[in-house]
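Below is the structure I would like to discuss, written out as structure tokens.
And now, chain A:
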Amino acid sequence: MADPVTFIAKWLEGYLAGLGLSSGWISVIQAALGVVVLGSAVLLVDIFLVWVERKVVARFQDRLGPNRLGPFGLFQPIADVIKLLLKEDITPQGADKFVYNLAPILALATVIILWAVIPLSVTVVGSTINVGALYIVAVGAIGTLGIIMAGWASNNKFALLGAFRMVAQMISYEVPMVIAILIPVILAKSMSLADIVQSQTVWYIVLAPIAAIVFLIGAQAELGRAPFDLSEAESEIVAGFHIEYTGMKFGLFYAGELLHALTFGGLFATFFLGGWRGWGAETYPILGIGYFFIKAMVMYWVIMWIKYSFPRVRIDQMLSFCWKFLTPLILTVLSITAILDKVMTGLPYWIYVLVMLLSNLVILYFVIQAVGRYARKERQKVAEPEKIRVAFPVKSSTSTSQAS
Partner candidate 1 sequence: MVPLSWYLIFAAALFSIGLYGVLSRKNAVAILMGVELMLNAVNVNLLAFWRYLTFDKMAGQVFAVIVFAVAASEVAVGLALVISVYRRRQSIVADEINLLKY
Partner candidate 2 sequence: MSPIQIIFILVSAITLGSALMVVTTRNMVRAALWLVLSLFGIAIHFVLLEVGFFAVAQVIIYIGAIAILMIFAIMLTRRIAQDPGPQTNSTWPIAAILALGIFGLIVFLVQGWEKAAIQPSPFPAGYDPLRELGVALVSANQYLIPFEIASILLLAALIGAIIIAWDKK
């Protein structure tokens, strides 16, 4: 009973073979059942996430959060879902109907599709394709397209502006994020997520802490969560690309966003925290699922922690931070990691880990120094603004006292 999923799969295979089906159809039926079970499970978790998110944000803001319906307000999201299902669905004037309806479907479906390659346990993994890491990037690209579709089809200026901002942000942060994914791929020499988890006898967050941090920042931006939530800057463009969506269509965007956050938590756990790895997870695969979800929830909590702690940045700051800081930094780390990995083939593993960690820490030290110097310079600039040129110079004594 250590591995119920494989047990059920084997039993099903035997049962279907008894019915006289060919092996091809059996694998199709097995895969289809797997997809349905995985999708439903993920969506059930998603409904639960509404409660988690509301409860956590309440705690951050020193409130209680939902606490009326059921124990600890656990049934609140169910009430939310029923409310959303019963709300009227408004299609705005001039909307491109088909694209308008397709966008929320894409928003949720692309997130569910991501789970196909994430290994939940040593035996429980949807697909072990040899391009898993890139598959995640590709599905993310379709999600970006969904946002642009929503913004365009709504026939609303705010929606289109929000979509443009969101897409500019997502594609910008995709560059450092993809390079950050490339580093675990180099360390594991495989793009299959199952292999990446399998080769993490030492968690990659130890070998590549900078890549982990950059991935986390990229994830935050990809999710459009604070400090990168420009697309839904309430005071400027109200709600961003989903401004015109009501009822369940808005609900799909909301569900997709929450699930996306958990998915990025899971991806972070897969790439850098050893995925399902943990004590006894190889012999008892069921434990692996537990470990994986604990790690994913911890990372989800970190993402929420960042979201509710930071103020929003300006769009120029956001893009400068990506292109002028994160991208050069992660390219440097990539080059050094690649060369060190090749040079150190054949050395004992603990030396390898130590050198990788040290090289990262050295880079981190210099980066922090440089950022500190830059921040000092910026502070001075703000503290001593340029003198305003006036057409008729007044007495010099007053102007100097103003400047100092």
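Picked so that all candidates are chains of the complex that A comes from, given by their letters.
Here are some notes:
Note that contacts are C-beta pairs under 8 Å (C-beta built on N, C-alpha and C of every residue); 3 or more make two chains touch, one makes a residue touch a chain; residues count from 1.
Here the structure is a predicted model, which means the values were calculated and not measured.
Interface record for this complex: partner of chain A among candidates 1 or 2 is 2, by the touch criterion.
Those residues of chain A that touch candidate 2 in the shared complex are 24, 96, 99, 129-131, 134-135, 137-142, 144-145, 148-149, 152, 160, 164, 167, 171, 174, 191.
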